[in-house]
Structure formats: structure tokens, C-alpha cells
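The structure is given below, and queries will be raised subsequently.
In this view, the complex is presented without one of its protein chains, the others remaining in place.
Right, subunit A next:
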Amino acid sequence: MIELLSTYGGMLLRGFVNTLIASVIALFFSMIIGTLVGILQVSKNKFAKGLANAYVQLFLNIPLLVIVLFFYVVFPMYVANINGYTAGIIGLTIYTSAFIAETVRAGIQGVPAGQMEAGLSTGFTYWETMRYIILPQAIKIVIPPLGNQFINLVKNSSVFAMVAGLDLMYYGDLIASETFNTFGTYTMVALFYLVITLPLTHFMQYAERRLAAKD
């Protein structure tokens, strides 16, 4: 194990940093897209609603690997050349955003209908009611399942390895095939994933407690 680290530690660290950066970027954009799509899913505009539902149904039901391969193989043939890392981030963002949209939709629908009526009857518009009354309550409902989505996102980033994505898993595979020390290598890889996911889990639990403390 020590020997493995002294020779391949730099590689593993590079993979770890790449996975971390990819996760942060994908998390950021999938939150934005997912929240918007989730809000559109409950909107009264039939067209927007239909589009949002189609987006969610499509990406919820396709394997992540297929989406990533699409961007790695098909996208460069017609649009622009992108590397495995970028293809991975785009695929992961789109895939995760569909799950986040579902979570956000369920959160909004979890707020009692009377809240929207109360907001409207005091002269707020639909969107103002969303902003001041519905979304602040939906956040509390959404935080625990959202935490699960974040954890899944980090773990799912391991498919980057299939498209030469330079992530933790990719370097892990590389090292394992060079050294034949599969046990040691994959143990190290697993530990590195835990370095990201465990603090994330704790942070989400903390956020949940903080929000629950009010009211």
C-alpha cells in the first residue's frame, strides 16, 4: 500500500482532484437546470410543462453511460470536438439535472395548495408566491433527497473512466492494470471517494437540521 502510494500517489491525487472539480461543476449546473425544469414541471403553461416533463422523462430513463458516450462519440462527429472529461461533465450534469428536477417538483407539490391560494389572495402573482412562499418551504422538503442526488452524482462520475475521463476511477483502473495490485488500488480509490462523499453527507444533514430549527 505504501509502495503503491509513493509511486502512484500523484496519479491518484490528480484523479481525485479531477473528480472533485467535475463533481462541483456538474453539481452547480445540474442544480440550476434541475431547479428550473422542476419549477416548469408544475407551471400552468402547458407548453413549458410539456417540454420540462419530456426532458425529465428522457434523461431519467437513459443510462448515464449512454448519455456520456453520446457526447464523447456522437457529438464530436457533428458539432465540436470535446474530450472525455468534458463529455463526462456534460453528460453527468444533464443526467443529474433530471433527478434534481423530479426532486424539486415533488418538493413544490409537497407544499399544501392552501399556501399558493393564500399568497394569491394577498395580491401576489404566481411567481411572487413561488418565490416568497412556496420555494422557501419546498427547500426543507427537498434537502434530504437532494443530498442523496449529490452523493449519487459524485459516485456516478466514475463512468468517466469509460471515456478516458482522467478521473479517480480512470487512474485507478490504469494503476490496477499496471501493478496488478487490484485490492490495494481499488481500496485507495474507494477511500478517495469517501473523502468527498462523507463530508458532503454531513453537510447536507447539517443543512437539514438548520432549516428544521426554524419554525
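Here is the rule we use: a residue touches a chain if its C-beta (ideal position, glycine included) is under 8 Å from a C-beta of that chain, and two chains touch if they have at least 3 such contacts; residues count from 1.
The working rule: contacts and distances are computed from a predicted model.
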- Message: Which of the following is the UniProt-recorded protein name of the chain this complex doesn't show: "Amino acid ABC transporter ATP-binding protein, PAAT family", "D-methionine transport system permease protein", "Polysulfide reductase" or "Dihydroxyacetone kinase subunit DhaL"?
- Response: "Amino acid ABC transporter ATP-binding protein, PAAT family"
- Task: With the full complex in mind, choose from A:36, A:120 or A:151 the residue touching the hidden chain.
- Result: A:120
- Absent-chain interface as seen on subunit A, which is shown: 112, 114-115, 117-118, 120-125, 128, 132-133, 136-137, 140, 214-215
